[in-house]
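See below for the structure under consideration.
Missing here: one protein chain of the complex. Every other protein chain is in place.
A and B are the chain letters, set down in written order, and residue numbers restart from 1 in every chain.
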Amino acid sequence: MSLISTLARLEAVDTGRAQPAATVRHRHLSERPLVFVPLITAGEAGAPLGALVGTDRDAPRLLVVPQPRDRELRFAFLADLADVVLPYVDGFADAVEAAERSETDPETGKRVKVEVELCADAPQLIVPSRAGVDLVRLLGRSMRFRRTAEQDPETPFPAPPRVPLLGRWLTHFGERARVPGSCLLLAMTDVLGRHWATGQSTLEDQHLGALLAWIDPPEGRSGAEAAQEAELARDDDGQLVCPPAGPATDPAFDNKLLAPAIERYDRARTALAAAEDGVEADDRLGALTAAEREIHALVESRTRPTWDAVWRGLDLLRELPEGARVEERWTRDRWSFTSHRDRVAAGEPPQPRRDDAVTAANKLAAREREQARLEAQEALDDPLVMAARRLSGEAFAGEVVDVVMAYSESKRPSPRPLVTVRTDDRPHLGERVKAYRSLGGKPQTAEFVEFAAGPEDGLLVLRIMDKMGRGKEPKPGSVPEKGDRLCFTLFEHEPRGGAKLPDPEETPWTHGGPPGEEPAPEPADPVTEEDVL
Amino acid sequence: MTAPVEETVFDPGSAAARATDAILHDTLHGAARGVVVDSPPGAGKSTLVVRAALELAEAGRPLMVVAQTNAQVDDLVLRLAEKNPDLPVGRLHSSDSDPYDKALDGLDQVRTSAKAADLAGLPVVLSTAAKWAHVKNVEPWRHAIVDEAYQMRSDALLAVAGLFERALFVGDPGQLDPFSIVGAEQWAGLSYDPSGSAVTTLLAHNPDLPQHRLPVSWRLPASAAPLVSDAFYPFTPFRSGTDHGDRALTLAVPSDGSSPDRVIDEAAESGWGLLELPARHTPRTDPEAVGAVARVVRRLLDRGGAAVSERSPDPTPLTADRVAVGTAHRDQAAAIRAALADLGVPDVTVDTANRLQGREYDVTVVLHPLSGRPDATAFHLETGRLCVLASRHRHACIVVCREGVTDLLDDYPSTEPVQLGTLVKFPDGWEANHAVLSHLAEHRVRWRP
Partner (left out) sequence: MPPPRTRGKGLRHRLAELRGPETQAKALDARALAALAANPGCRRRAILDGAGVNKAALASALGSPSVFGQSQFAFVRGNAFEAKVKADGGTELLRLAHEKLDRGAEPPAEARVPDLTAQGPEGRTGRTELALREAAAEPGVWTLLDHPMLALDVAGSPAFLEPDAVVVHPDGSWTVVEIKSFPMLDGAADPAKVGAAARQAAVYVLALERVAERLDPPPRVRHRVLLVCPKDFSNLPTASAVDVRKQRAVTARQLARLTRIEEIADTLPEGICFSPELPAEQLEQAVEAVPATYAPECLSACELAFHCRDRSRAAGAVTSLGRPVRAELGGLTTVGDVLAAARGEAGDPDDPAVAALRRAAALRAEALASAAEREVAGCR
């Protein structure tokens, strides 16, 4: 943890209020995000209990599984979820703009520009916490291999076509969320934690209610008090006043409220099944409906506070101005969305259970590249982030005190002006270490030459290397002038692309060799005898 | 203690020669596509690589050599040129400015280029893994040598493995592992986990490849090899090439009784010294510890040290270029450099473990990674870091550390997550640290300012 963020946390303790950890917003926020607040059943792998989902903060859609161990009910929940999520996702598929992409021409092997579609905007899913992101992945995994009746007429529990499709989309959102700086799927606690430093630990920041209490405490109360109450306060019934953001529920809720309600539901269902005539059935149906309503009310009572908290978090984040390079990163999200849209449209199979060697290596390379990009861009967009890089010796800011024109020693001398900068920062410089400054949004390279006096005096001589045009005289405005205040980084502003990896069919012997013939389609998860997960 | 009688006399020279012969035989005449060689610190890895390269070239097998950094590549080119000045060698380099050592330009038999095509047909072409990854659409090489293979990531091998038919993989399993700056947990347990080491992937897919190890460290003295071997190479032990008494470090100027002098004497005598400062929590650039390191270095040079070894019967003066200081962090290295400059010692190498990998000195002075820390972290406990720091010396290693590290280790939470299907990395940094500390405790001198 940087000393700058440590200080911010201590200031938060001291003032009783979260302190800024950023001065701009480093994540894109959609104008119409889809908020998803799921709950699961304890002890079962991805057995949903219910969810609030939707784009209208005043009218969330409540989805409930009154008996989470009942396969039919679970499947009905997933189908209902698909009915909300897929239309939202599809709503971004059709509005496109023309864009260019480099592709390798299969005939000539050359890189050529091709005109392609790029979706003008992309969907954005927001869940309360990191555990919510994991659940999105898990739900995606549980659905994408489900078989429809059309695929397999024999399948015992055919899924409506939209369920495996939702599985593929949730998988895509979940995978994309692993890319640093991506915004297709966000956890509210992560985004808030990126922008504010609270007076508690990062572990405690995982509690959305406590985190919000620090950032925006109620009138007349300190963040510490409000956060502790959000964490621990219980009502007379022993229930948490601020229920956990899920997807796991509080055991006291499970044991005291939910279990008896589910038991009543089960009894009502058994009774209905045993009804002997229409009148009796009508009565018992009424009892079943009542029992079901009760569970609905319970689920809503545990999700609604979190739902409201997520929207409050969005309000707070929207007050921050968006960072200058956020839009550029969102464009990468739009590419990601567009290409998955195209894969689905082309009828490609769902994402495999496990990445092959080449796919895994490509993903890792892409994420490392995006991590470097994110770190550089956040620093360039935000003086507070840059301050931490300056403190660690990876950047320096100062005033230009001298500029001497000089030229390269080639046949056609190019300008290589020597710029002396006075700084109080202590960058890790060595001979010919490169430094970069942002010139009109593009990086200009300089090389460290020497300390004008001793290293303690903070007078650095730099040689400007590029972005000065082709002529003998530098382009106007391309060379720093005396009195300019500049910030140089020792890290590159744009990560370099790595080398292209072989195609999966050319996987070398060191990595298991090429995959076999036509890869078999991934089998569906077997359906077990018992009607439990 | 007396040596067990039944043990035959260990002749390091012939043991090493046997290992090298077996490696070269498998490489030149074996049927397997790959040969893996584990090389502990100072076991003659570079010598092996150069020799294998020359023999492959002589056998008329076009050879590519993959190393991890430009400095490593240049070093190998220079060694090859020295061993066989008639062998044409290609140095493939990046298109950055200053991509290779200027000394290469002075060698007629070395051709340098940023394009692989320009070097086609040369018997040996060398480059970094990163540069090789950009070479496409070429006829594969008959043979490759992959150097520092344990420091190479699996995905880097994936990018270059299509360029060669067979390969010799050489590296030191005890040094720092490769790492990734983003999480790679989702691939943990996969045989081709891209963030893992190249050797792990290679052996997972080709478990029957012949594996060798170089059994003798020519660098580490008899006082250091057993400790380093036990603590860091428990399953692939090695011996020192020299015996107690083969090497000696003498000091012309007698001790002035100060703690730096006393720890120098202890280290000169036994090969190890621990200069222990009183327990205290400090920031990384602990001024007292930094000052103590600088003092020790200053006194080492002032006292007219001389090293006698199997290399030369005449004492070699212990000059600044034969001494190095190792740290865990860059800011510590910078602080020690500044402190040394204040004491008028400008020429001693001061660097982090990462940068000291593969280097060798007569005496090293190490600021212990955990000295003064309020907490231990996985970074500071990493086995490879301590292994690098404790295995750079030919004569003696002096560790400067605050008291209390044993407690710090004992208080370290053991809540490590476990990924199914991954190989447990041995030795554990926690245990290796304990082993080294308890050994050092026998060579302790308390700091008196």
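Here is the rule we use: contacts are C-beta pairs under 8 Å (C-beta built on N, C-alpha and C of every residue); 3 or more make two chains touch, one makes a residue touch a chain.
Quick caveat: nothing in here was measured; it's all calculated off a predicted structure.
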| item | value |
| --- | --- |
| Omitted chain - touching chains that are shown | A, B |
| Residue touching the undisplayed chain, where the options are A:Gly46, A:Pro180, A:Pro350 or A:Pro508 | A:Gly46 |
| Among B:Leu78, B:Ala188, B:Ala222 or B:Ala248, residue touching the chain not depicted | B:Ala188 |
| Identified contact with the non-displayed chain, of A:Arg9, A:Arg147 or A:Lys434 | A:Arg9 |
| Residue of B:Gly106, B:Pro254, B:Gly344 or B:Pro417 touching the missing chain in the full complex | B:Pro417 |
| Contact set of subunit A toward the excluded chain (per top definition) | 1-4, 6-11, 13-14, 20, 23-24, 41-46, 138, 141-142, 199-204, 224, 232, 249-252, 254-255, 259, 321, 353-354, 382-384, 386-388, 390-391, 525-526, 528, 530, 532-533 |
| Residues from subunit B at the interface with the omitted partner, ascending | 185-186, 188-189, 280-287, 335, 372-375, 377, 407, 410-421, 423-424, 426, 428, 430-431, 434 |
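What we mean here is this: only the chains that are shown with their structure count from here on.
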| item | value |
| --- | --- |
| Whole-Å gap between the CA centroids of subunit A and subunit B | 39 |
| Contacting residues of subunit B [partner subunit A, same complex] | 33-34, 98, 130, 133-134, 136-137, 154-155, 157-159, 161-162, 180-184, 186-187, 190-195, 198, 201-202, 205-206, 330-331, 334 |
| Subunit A - residues contacting subunit B, complex | 109, 178, 180, 354-355, 357-358, 360-361, 363-365, 367-368, 371-372, 393, 428, 432, 498-502, 506-513 |
